[in-house]
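Shown here: the complex without one of its protein chains, the others still in place.
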Amino acid sequence: MTIQTAVLIETLTALGAEVRWCSCNIFSTQDHAAAAIARDSAAVFAWKGETLQEYWWCTERALDWGPTGGPDLIVDDGGDATLLIHEGVKAEEVYEKTGQLPDPSSTDNAEFQIVLTIIRDGLKADPKKYTRMKERLVGVSEETTTGVKRLYQMQANGTLLFPAINVNDSVTKSKFDNLYGCRHSLPDGLMRATDVMIAGKVAVVCGYGDVGKGCAAALKQAGARVIVTEIDPICALQALMEGLQVLTLGDVVSEADIFVTTTGNKDIIMVNHMRKMKNNAIVCNIGHFDNEIDMLGLENYPGVKRITIKPQTDRWVFPETNTGIIVLAEGRLMNLGCATGHPSFVMSCSFTNQVIAQLELWKEKATGKYEKKVYVLPKHLDEKVAALHLGKLGANLTKLTKDQADYISVPIEGPYKPPHYRY
Amino acid sequence: MTIQTAVLIETLTALGAEVRWCSCNIFSTQDHAAAAIARDSAAVFAWKGETLQEYWWCTERALDWGPTGGPDLIVDDGGDATLLIHEGVKAEEVYEKTGQLPDPSSTDNAEFQIVLTIIRDGLKADPKKYTRMKERLVGVSEETTTGVKRLYQMQANGTLLFPAINVNDSVTKSKFDNLYGCRHSLPDGLMRATDVMIAGKVAVVCGYGDVGKGCAAALKQAGARVIVTEIDPICALQALMEGLQVLTLGDVVSEADIFVTTTGNKDIIMVNHMRKMKNNAIVCNIGHFDNEIDMLGLENYPGVKRITIKPQTDRWVFPETNTGIIVLAEGRLMNLGCATGHPSFVMSCSFTNQVIAQLELWKEKATGKYEKKVYVLPKHLDEKVAALHLGKLGANLTKLTKDQADYISVPIEGPYKPPHYRY
Amino acid sequence: MTIQTAVLIETLTALGAEVRWCSCNIFSTQDHAAAAIARDSAAVFAWKGETLQEYWWCTERALDWGPTGGPDLIVDDGGDATLLIHEGVKAEEVYEKTGQLPDPSSTDNAEFQIVLTIIRDGLKADPKKYTRMKERLVGVSEETTTGVKRLYQMQANGTLLFPAINVNDSVTKSKFDNLYGCRHSLPDGLMRATDVMIAGKVAVVCGYGDVGKGCAAALKQAGARVIVTEIDPICALQALMEGLQVLTLGDVVSEADIFVTTTGNKDIIMVNHMRKMKNNAIVCNIGHFDNEIDMLGLENYPGVKRITIKPQTDRWVFPETNTGIIVLAEGRLMNLGCATGHPSFVMSCSFTNQVIAQLELWKEKATGKYEKKVYVLPKHLDEKVAALHLGKLGANLTKLTKDQADYISVPIEGPYKPPHYRY
Partner (left out) sequence: MTIQTAVLIETLTALGAEVRWCSCNIFSTQDHAAAAIARDSAAVFAWKGETLQEYWWCTERALDWGPTGGPDLIVDDGGDATLLIHEGVKAEEVYEKTGQLPDPSSTDNAEFQIVLTIIRDGLKADPKKYTRMKERLVGVSEETTTGVKRLYQMQANGTLLFPAINVNDSVTKSKFDNLYGCRHSLPDGLMRATDVMIAGKVAVVCGYGDVGKGCAAALKQAGARVIVTEIDPICALQALMEGLQVLTLGDVVSEADIFVTTTGNKDIIMVNHMRKMKNNAIVCNIGHFDNEIDMLGLENYPGVKRITIKPQTDRWVFPETNTGIIVLAEGRLMNLGCATGHPSFVMSCSFTNQVIAQLELWKEKATGKYEKKVYVLPKHLDEKVAALHLGKLGANLTKLTKDQADYISVPIEGPYKPPHYRY
C-alpha cells in the first residue's frame, strides 16, 4: 500500500471498479498513501507496522463485501489473498462433510496458525463464505515470483479454483521490476536503514535470479566486492561472466559485511551462520518471505539480545562473543520495510501489466477463454506495456519496413519475438 | 574453421565420427587451424578469404562422402549446409517430375545464383544426390539465431526434411556466446582492424538483442557514448534502463563515429546513410549476413572509390564529399573477419551444446523421439553444460537441502527453473 | 552536526579538548546526534532547519568562551567561523580607528547582512572580542574546497590572521570524501527526497571536479544518461573518456530530468534555465553554497508558486506554463539536507585528517613552524590516514624490499610519491 499502489487503485477505480485493499507485507504500507486512498478512493486495511494477526485480519477484511457482494477480481501480490480463499474453501468443504473445524494447533507454522484461526472463527458465523467467493471470482492476477509458484503448484495439483494470470512473468514485469527495481531499492533500503558506505565492503548476494542480478549490480556499482551464492549452474555462470565470485555462504560467512537474500527459497541464512559473522554485519532479505533468514532461530537463540536502533533496524547481540549483527525489517522485504519500495517508473510497468490482466479477465469472463489455469499475457500486450513507457524516456523507435518484416517473418507492428525469447 | 572448431572436430572424431568440414563465413577460417585439422583429423574445405563461389564449392564438398556414403549428422552454423540440401532435394524433385533444371538467372540474389548453379551442375551428374542425403540424415544441430529462424520457417511451412536441434536457444549458448562472446570479440575486431580509441567516441548499435547487448556493454565500458536503434519496445526499454539512448539511425547518422549492426535483419545501414556519415566513420556488422549493411548499394554507388587499407579493412570514398567511411570485413561478421571470433571459453559452452545435441540425435536415431521438427535441448542438459564450466572458474555451487527443494518444488539435482524462465 | 561529527567531537574531547560546536549548513544537523553530544560531550548550537539568522547566531555562540576564554583551534567546514572572525577583526579595527559600526545595508547579500548585524551588535558590548580571539588562535583546519579557496585568497591578499591547514587537499580527503562520499550520498539524497527512478533518466552534472566525478559515476551506474557541463577543458576531456557527453546547460535544459550542481561557483542554474525545464525536473546542489542555484531569482519570479511536498522538497510552479520543478534542500547541500550526508567510513578518512591537523597545529603552536599561511599535511601523514583504514576492508599491503625501495628512490616505509603526484 504505497504511493504506487495508490495510483493503481485510482486507475482501477477510474475504470469502474469498486476496490477494497490490504497490504502484502506488515511493514510496507506508506501511511500517507493509505490515508489518501481511504479518504478518496477505496476501503483500505493497511498500516505500517502490522502484527501478523493484524495482517491477516486486514486480508480477510479486504475480501469481505458482505453476504451479498464479493470480489470479482483479485490483484494479488505474494498470493496471500488467493491462499486465504483456497484454504477457506478447503475448510468449508471439510466442515460440510464432517462438521470438523480447522485446528490451528495442527501446524508448527506460526503464521499458518493465524490463517486457520481466522478461517475457523469465520466458519461458525458463515460456513459458505469462501465457497461463495470462489464461485463469484472471475480470476486473479498475481504479481510475484513466489505467488506465481504457488499458483503453478495448485494448477499441477488440480486444486486451483479460478483462472490466474501470471503477471510476474511478463517480460515488462520480471525483467524490469525484479531486476531494475531492486537495483534501485536495495541500496536505498541499506542507506536509509544504516547509512553504511557500500564502497569497499564485501557483500554476499544469495541467489542470482532477476532480483539477485539487480542487487549484485547495485552493490558492485556502488563499489562493493560482491560474492554470489547459487544452486543453479547457469545463473552461477552468469555471475562469473560479470566478474562476481561464486561461493557458498559457509565459505564467506566470517568475511563479509553485507548479506542479502534474494532466493524465494527458505532457510538461506541460518542462526548458525549469523553467529559467525563479523560484528555489525548487515543481514537483510529482498527475496520474498522472512523465512529466507532464520528469524525464528535468531529469536530463540539462548541469551541473544535484540537492540532496536530504530524501527526496522535491529542489532542482535550474541552472548558468547558480545558482538552483534544488524537485521533489517525483521527479515522481511527490506526495500519496503526500510525504504519506500521500488520507484514509480518501474512500478508503472508492473501495474500496467496488472491493469491489462484485470481488463482481460473481465472482458473474457463469459467466453471461457480462461480456464482454472495459470496464463501469461500474450506478447503483444507485453510489448504494449513497454511501448507505453518509451515516450517518458525520450526514445525513438525504429519501424520495420514491410520487406524487413517479411524477411524475419514478423508482423510490422509486432510481436517481434518467439515465445521462448529470453531478452 | 577456427581453433575452437578445431577442438570441436577433434572431440567429434574422438567420439567416433568421421568428419568433413567447411567454414560458415568466407573470412573466418584460421588457416593454421584448418591445416592442423586437415593433417590430423578431418577433411577440411576452408581457407581465409574465399570467394562466394569457393565458399559454396566448399560447402558442397564437405557434404560429399561419395555415392555410397553421406553425412549422418550435420553441425550447422547459419544453416547453409541445411539450405543446400533442402534446395538440392527440391530441385531433384522438380527435375524428376519435369526434367527441368534450376535456373540461376531466376533470382536477383547473387549468392543464391551460385547455390542454384552448384545444384544444377551436380544434378546432371547425379540426380538423386541430395535425396539420398536427406534420407540418410539423422538430423542437424544448428548454432545461430539466423539458422534457427530458417529452421522454424521450414517447420512452419512443413518443408523441414529431418529433425533439428536448436542449439542457439540453449541458455548456455544464446545468453553466453551471443552476449559475452560479442562483448569480447567486438572490441577485439575494432582494435585489430582500426586501432580506433573507443573512449570518447559515439557508437551506434543497431539492435539490442543478445548480440546487441554484448556490443553495447563492451562499447560503453570502453568509454564510448552508445546509442541504440531498436524496433522492439521491450528491448528498447532495456537499453534505456542501462542508460543508453534509443534513437533511429537517421537521428544520429551524421554524428556517430562507430556503427555496428547486430539485428539479424537486412537493410539496416543503407548507402544513403553511409553518404551522410562523418569522415572515417567505422561501419561493421556482427549480426549475421552481410546484407545488414547495404554493401551492394555501396559498391554500385556512382563514383565511389574503394581503398583497401589492409585485408578486411576498406575505406570507401564518396565522390561528392571526398570523405570516406571505413567498412570492416566487407560487411561480413567483423569479429571473425577482422579478429579471431569468440574466445575459447565461451565457444566451449556453445560447442558442448553442439556435442550433446549430436549425441542425443544419434542415440535416439531409431526411437522416433525426434520428428521432422525443431527441438531445444532439455533444461537438465543446459544446466549440465553450465556445470561443466564452473570448475575452470573456481566456483563453488550451493546444494539444496531436501527440505528446500521440496519448498520450491524442484528436484535437488535440478532442473531448477520452469521452461519459460528468462535468466 | 551529524553522527560522524559527533564521533569527531568525542575524539577531540578524548584527546583533551573542550569543544563548542555549530553546524555548517542550516539543514544538515541530525538532531539525535546533536542531543547526544549536548548531553555527553560538548556545547552544541545546531538543529535541523535553522533560519539564516539562527545559523549565524549559532556560529557566534560556538565561538564564545566568555571574556577570558576563547577557541585555541578551529575545525572549520566551509570557512564560516573563520569568516566571522576575520570580518569581526576588520570591523573592530575600523571601529577603533573611526568609531564607525559596520552597516548591514551596505551589502545586497542577505546573508552577509546578517553577519554584519551580528558583528555590529556585538561590537557595542565588547569592541575587542574578535581581536582577542584571533590573538589566542593557534590555527584552523579547513575541510572543504570552498573554505580552502577563501583561505588561499586571504593568504594572497595578506589578510589571513592565523595559520591554516588545508585538510581538503589531503589526498585522503578530496579524492575520497569529495569523490566517493558524493558517489554515495547523491543518490541517497535523490531517493529520500523524491524516490525518483534514476535508470533511464537524463541527468546533467554541472562541474566535473572530484564532486562532479562522484556524482556522474553514481548517476551513470544507476542507469541514467549523464551529460556534463564544464569550463575546464581538462576535466571536460576526462568526462568524455568516461563516455559522458559534454554540453552547455543551455543545450540540454529542456531535455533533462535531473540537474545537479557541483561547481563551487555561483550562478550555475539560473531562473531562466529553470523556466525552460520539463515538468517535475529535479534541481539540486551538492557543490557548496546555495548560490550555485539562483534561488533568489526563483523566489522573486513573478507569480511563481512554492508547494512544499515535504521538508526540503519543494515544487516551484511557473505561472506561464503551470508546470513546475522540484528543488531540493532550498538549493543547499542536498546530501546533507535530504539525506544524512556522507557515510561514516569516508568521513572517518576526512576527520582523521582533521584530527591529525589539529594535533599538528597544537604541537607546533610555539615553534613557529606554521606562519599565517595555508598548509597541506605532509604526505607521510596522508598515507598514514589511508593505512589506518585498510584493515577494516581486509586489505593486505605489499612491502617494498630495500632493493626495490632504492631502485625507485623512496624510503621503505614511505612516503611513496612525489608531491605533484595526482592519484
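Chains: A, B and C, in written order; residue numbering restarts at 1 for each.
Heads up, the rule we're going with is that contacts are C-beta pairs under 8 Å (C-beta built on N, C-alpha and C of every residue); 3 or more make two chains touch, one makes a residue touch a chain.
Predicted, not measured: the structure shown is a model, and the values here were computed from it.
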**Message:** Please identify which residue in B:K48, B:R192 or B:K213 touches the non-displayed chain.
**Reply:** B:R192
**Request:** Specify the residue from the set C:Q153, C:S254, C:N280 or C:T308 that touches the hidden chain.
**Result:** C:Q153
**Contact residue for the chain not shown (choose from C:D121, C:D232, C:E299 or C:E371)** = C:D232
**Fill in**
Checked against the full complex, the residue among C:G139, C:G264, C:G324 or C:G341 that touches the missing chain is C:G264
**Prompt:** In the full complex, which residues of chain B touch the absent chain?
**Reply:** 3, 180, 183-184, 187-188, 191-192, 195-202, 221-223, 255, 339-340, 342-346, 393-394
**Asked** What is the set of chain A residues that contact the non-displayed chain in the whole complex?
**Response** 199-200, 220, 223-226, 237, 240-245
**Message:** Could you pull out which residues of chain C are in touch with the chain that's been left out?
**Reply:** 149, 152-153, 169, 171-172, 174-176, 180, 210, 229-238, 240-241, 245-249, 251, 264-267, 349, 376, 382-384, 386-387, 389-390, 393-401, 403-404, 407-409, 414, 416-420, 422-423
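Here, only the chains that are shown with their structure count from here on.
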**Prompt:** How many angstrom between the C-alpha centroids of chain C and chain A?
**Reply:** 41
**Request:** Report, in whole Å, the distance between the mean C-alpha point of chain B and the mean C-alpha point of chain C.
**Result:** 56
**Fill in**
chain A residues touching 2+ other chains are 180, 393-394
